[in-house]
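Right, I'll just put the structure down here and ask away after.
In this view, the complex is presented without one of its protein chains, the others remaining in place.
Chains: A, B and C, in written order; residue numbering restarts at 1 for each.
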Amino acid sequence: MSGPAAAVPVPALAARDRFMQGLGMELVAGGEGHATLRLRVTEQHLNFLGYCHGGVIFALADAALGLASNAHGEIAVALDAHVSYTTAARLGDELSAVASQLNRSRRMGTYRVEVRNAAGALVAHFTGTVYRTDKPVPTELP
Amino acid sequence: MSGPAAAVPVPALAARDRFMQGLGMELVAGGEGHATLRLRVTEQHLNFLGYCHGGVIFALADAALGLASNAHGEIAVALDAHVSYTTAARLGDELSAVASQLNRSRRMGTYRVEVRNAAGALVAHFTGTVYRTDKPVPTELP
Amino acid sequence: MSGPAAAVPVPALAARDRFMQGLGMELVAGGEGHATLRLRVTEQHLNFLGYCHGGVIFALADAALGLASNAHGEIAVALDAHVSYTTAARLGDELSAVASQLNRSRRMGTYRVEVRNAAGALVAHFTGTVYRTDKPVPTELP
Partner (left out) sequence: MSGPAAAVPVPALAARDRFMQGLGMELVAGGEGHATLRLRVTEQHLNFLGYCHGGVIFALADAALGLASNAHGEIAVALDAHVSYTTAARLGDELSAVASQLNRSRRMGTYRVEVRNAAGALVAHFTGTVYRTDKPVPTELP
């Protein structure tokens, strides 16, 4: 690359993410180093106990991480993530995930995501580490 | 509860899990403390870069954890999970997730899940902790 | 137990913790659900590369977790912990670890600890989950 990557618009990334779209995630806000997503828990998100599947909650946080860390314009790849589940999510709940950047060095980035329900209770606390490649985020889906 | 929980059949749990079904996860094997799932990466699993979304890989591992830990017959709730991503997954890849029980005490259980592609490469390494409630896993979806 | 546990003074806990004392950790502040510790990096903390060992940074955060979660007066046992390292720590650095409570339910507690150097840079971000037993924290070392 000949210079710093140009920031890419987060709405364009979110709009072409098939997994996010299929699960019903909505972008509330996003920019370099931050993103906020929303998801209403519907039948498709339920596990065999009738609660929102933990994989849905993780996916919502992970999607926010992906947008926040790729918005800088270069491809950032998740290396690891940790989630603590604190409150169950139920059918009809509206969840929001807010990703914020804790640190960004030449090669790495660390992000925290808080998932809350409409009452403001913490549903999950998520931490993720990304590796910053030198490749620009493509403006079209490959 | 008046006695130890009775083991529940894992295929019945998997069959009524809407999130697993919607994402196309298939049960290969499962019993008390273990479960193996399979998923073929299709268009619905792709992220904005055209790769399998990290949330899909986590969800596959998490679903295996849920089956392995609830098969004992009492509801087990995930408290936390950690995932390390080691190899990217692509459209068409067939992923398998194998969950095994590392420890089970009166109140807690710890599980490891390895996700591999068809070539046997490690795609992700997952660790999860569950809390064992005293409630039996319902035989019908609530 | 016949009632809610009585809070125990954090300085008393810190003073009788041999591991904390041996590593040179100092209590700055502490109470129910929170604790702040300080440690100056000396020769005893260095790894084979001459930097502060990652185990020291984790231990500082973990000690803060232990104090914050046991201050409520009942024994809280760590189930899992995750640490992200963001900035290296060097000989002479003064590190501070601030633990705060994210959630506390009947059986569980989730805590975040941020470790920073004197310049305020984030050295490590730590998350820990504890299990709340019904046993009171003993006022004397067993």
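The working rule: contacts are C-beta pairs under 8 Å (C-beta built on N, C-alpha and C of every residue); 3 or more make two chains touch, one makes a residue touch a chain.
Quick caveat: nothing in here was measured; it's all calculated off a predicted structure.
Participant: Any idea which of B:Arg16, B:His34 or B:His82 touches the chain not displayed?
Facilitator: Considering all chains, including the one not shown, the answer is B:His82.
Participant: Among the options C:Asn70, C:Ser96 or C:Asn117, which residue touches the chain absent from this view?
Facilitator: Selected residue, touching the omitted chain: C:Asn70.
Participant: Across the whole complex, list the residues on subunit A that are touched by the chain not included here.
Facilitator: These residues of subunit A touch the chain that is not shown: 79-80, 82, 107-108, 129, 131.
Participant: For the chain that got dropped from the picture, name the residues of subunit B it touches.
Facilitator: Those residues of subunit B that touch the unshown chain are 82, 84, 86-87, 102-103, 105, 108, 110, 112, 122, 125, 127, 129.
Participant: Could you please point out the subunit C residues that touch the chain left off the display?
Facilitator: 13-14, 16-20, 22, 43-50, 53-56, 58-60, 62-63, 66, 70, 75, 77-85, 88, 137-138, 141-142
Here is the rule we go by: only the chains that are shown with their structure count from here on.
Participant: Just curious, how far off is subunit B from subunit A if you go by their C-alpha centres, in Å?
Facilitator: 21
Participant: Nearest whole angstrom, what separates the Cα centre of subunit A from the Cα centre of subunit C?
Facilitator: 29
Participant: Quick check on subunit B: which residues sit in contact with 2+ other chains?
Facilitator: As it turns out, subunit B has residues touching two or more other chains at 79-80, 82.
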